[in-house]
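Some notes on the structure that comes next.
Of the protein chains in this complex, all but one are displayed in their positions.
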Amino acid sequence: MKKPKKKSDVVENVMTVRNVDVFYGSNHAVKDVSLDIRKNQITALIGPSGCGKSTLLRCLNRMNDNIEICKITGEVKYDGQDIYDKNVDVVALRARIGMVFQKPNPFPKSIYDNVAYGPRIHRLAENKQQLDDIVENSLKKAGLFAEVADRLADPGTGLSGGQQQRLCIARAIAVEPEVILMDEPCSALDPIATAVIEELMEDMRLNYSIVIVTHSMQQAARISQRTAFFHMGELVEQGATSKIFTLPKDERTKSYITGRIG
Amino acid sequence: MQTNSILHHGRGKHAKWLEKAVVFLLLVCASLAIFTTIGIVFSLVVEASQFLQKVSIIEFLFGLHWNPQTAIRADQVGSSGQFGVVPLVTGTLLISAIAMTIATPLGLMSAVYLSEYASSKTRSIIKPLLELLAGIPTVVYGFFAALMIAPFIRDTGVGMGFNISSESALAAGIAMGIMIVPLVSSLSDDVMNAVPQALRDAAYALGATQAETIKQVIFPAALPGIAGSLLLATSRAIGETMIVVMAAGLAAKLTANPFEAVTTMTVQIVTLLTGDQEFDSAKTLAAFAIALLLFTITLVLNIIALRIVEHFKEQYD
Partner (left out) sequence: MTERSLTDMAGLAARHRAEKRFRWYGIIAITISLGFLAVMVVSIGSRGIGAFSQTRIALSIHFDEAIVDPLGKRNTAELSRSNTNALIRASLNELFGQVQLPSERRALYALVSIGGAYELQAALEKRPNLVGQTKTMWLTASDDVDIFVKKGINPALDPALRRLKPNQISWLESLQQQGQLQRKFNTSFFTNGDSREPEMAGFLGALVGSALSLLVCFAISFPIGVLSAVYLQEYAKKGRLSRIIEVNINNLAAVPSIVFGLLGLFIFINILHLPRSTPLVGGLVLALMTLPTIIIASRAALRAVPPSIREAAIGLGASKTQTTFHHVVPLAMPGMLTGTIIGMAQALGETAPLLMIGMVAFVVDIPTGILETATSLPVQIFLWADSPERAFVERTAAAIMVLLSFLVVMNLAAVLLRRRLERRW
């Protein structure tokens, strides 16, 4: 699915996935997927459960490295480099590609320490004042600062579900990544909290590129600019969101969107 | 032939009686645990209280000299400080401290490696081997400590001008420490496994190395559980008998070594009770009094430890 690059093309890819296969032992979970992730856009990965979207997402920041039986072939490029190249340091990689998980997972530390964790280990701040600034800015960008400004020392686990997820987003932002991967970030939240985060994502798009796996077609239609539809480990179709939802090319896409499968 | 009515079952009454009898029998069996505890407390308290009629509790708990021989020769309890248990307690704590100083880093780092770094194949080989250490009877550790560790330390220490008493404590402490390593390791392993994978994922996704994740996320999260495990291990060290009896005795007979630093509560209990004496003599009573103190200390430690670990595990359910 290569677009010819023209000089007038202002849309660029921040990451490209080419011919990626993922095996969990003998299970062929992701089959020959090629995908473009556009810069400063929200790309949604949709499809019925178990079709490999989360697996593919975890390939983008090499989280699958920790799983012994997982084997990956193909090429994932970021910043002109294959991230699976042996010279690439996975620690440095994850400082540039962050992740937010399905169930909010703040550390059992204070709100401040949760957000400060990333900058601390990557030595992004030279003194306490800088660290304070990073924490405050990240919380602001995640839309949480107003609510917690006076209780930064309170435990992160004491917040509500929606607040915890925004805390996790702030934590990911604090490291100043370029790309943020989100694995069904709203599926454990109520509709109001979901709406807050969706609004947040629209703001975040200005500074980051976002890839979101979502179970909800409506959410994908609401917030994303590009959509990729997965089915049984295969990437069936990808393109502009509006086109996918109004004029799908593949029968399976049509069936999913109209609710006949999934 | 019985009617098949569900309202009246021909065998009903008989079966109900049998059911009740079975349940009662089972309950009696299960209650044996309670009776055992009651029995222990009863035994210790009855004898210890007889002892405390002869020796004041202040002298017992706070006295600084332990010399039970005097009490037998004279019928009256001798001059003050003959039954002071303090040197026994400090001796116990000394050896336990040595043991925990060895067991804590070895046990924790073994657990960390096995649960976070080792492949499942390595883990399946190493873990049973560590369990072997736990299965070796303490009398074997005692023999090894007396026969090989203590002389080694003595020969090395004499060359460096160390006091012999702390060496014996060292020999026993080392053997005890190694014996406790599997306990610390498996308890910490359980505790660290209880920390949810989600926290690890979050840390890795932020770009933390494994060491950073373990030191800064998992350890702090597991800290209450690890503290409880260490308390349990300490309690085990305090109650240990054979290693200290044998390493403190070396080739000498069972009469107590006069060096205070080496004598522990358990050694004294054994010394006072092996030998042919009347059951209710002063020595026997003194042994029970020490045992009551020992039981109380370990009980308190165990209760605190189990509470902490329980509370910790509930957090992550």
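Structure notes:
Every chain is named by a letter (A and B) in the order it is written, and numbering of its residues begins at 1.
Operating definition for what follows: contacts are C-beta pairs under 8 Å (C-beta built on N, C-alpha and C of every residue); 3 or more make two chains touch, one makes a residue touch a chain.
None of these values were measured; they are calculated from a predicted model.
In the complete assembly, the contact with the undisplayed chain comes from B:Thr241, out of B:Asn67, B:Asn193, B:Thr241 or B:Gln315. When you scan B:Asn193, B:Gln210 or B:Gln315 for touch with the missing chain, the hit is B:Gln210.
Those residues of chain B that touch the chain absent from the view are 15, 18-19, 22-23, 25-27, 29-34, 36-37, 39-40, 42-44, 46-47, 105-110, 112-114, 117, 126, 129-130, 132-133, 135-144, 146-148, 178, 181-182, 209-212, 214-215, 232, 235-236, 238-242, 245-246, 249, 251, 253-254, 266, 269-270, 273-274, 279, 287-288, 291, 294-295, 298-299, 302-303, 306.
Contact residues of chain A toward the unshown chain are 78-79, 81, 83, 87-89, 91-93, 95-96, 121-124, 176.
Heads up, the rule we're going with is that only the chains that are shown with their structure count from here on.
Separating the CA-averaged centres of chain A and chain B is a span of 50 Å. Of all residues in chain A, those touching chain B in their complex are 61, 63, 66, 68, 90-95, 98-99, 101, 103, 105-109, 117-118, 121-122, 168, 171-172, 175. On chain B, the positions that touch chain A within their shared complex are 119-120, 196, 198-199, 201-209, 212, 216-217, 220-221.
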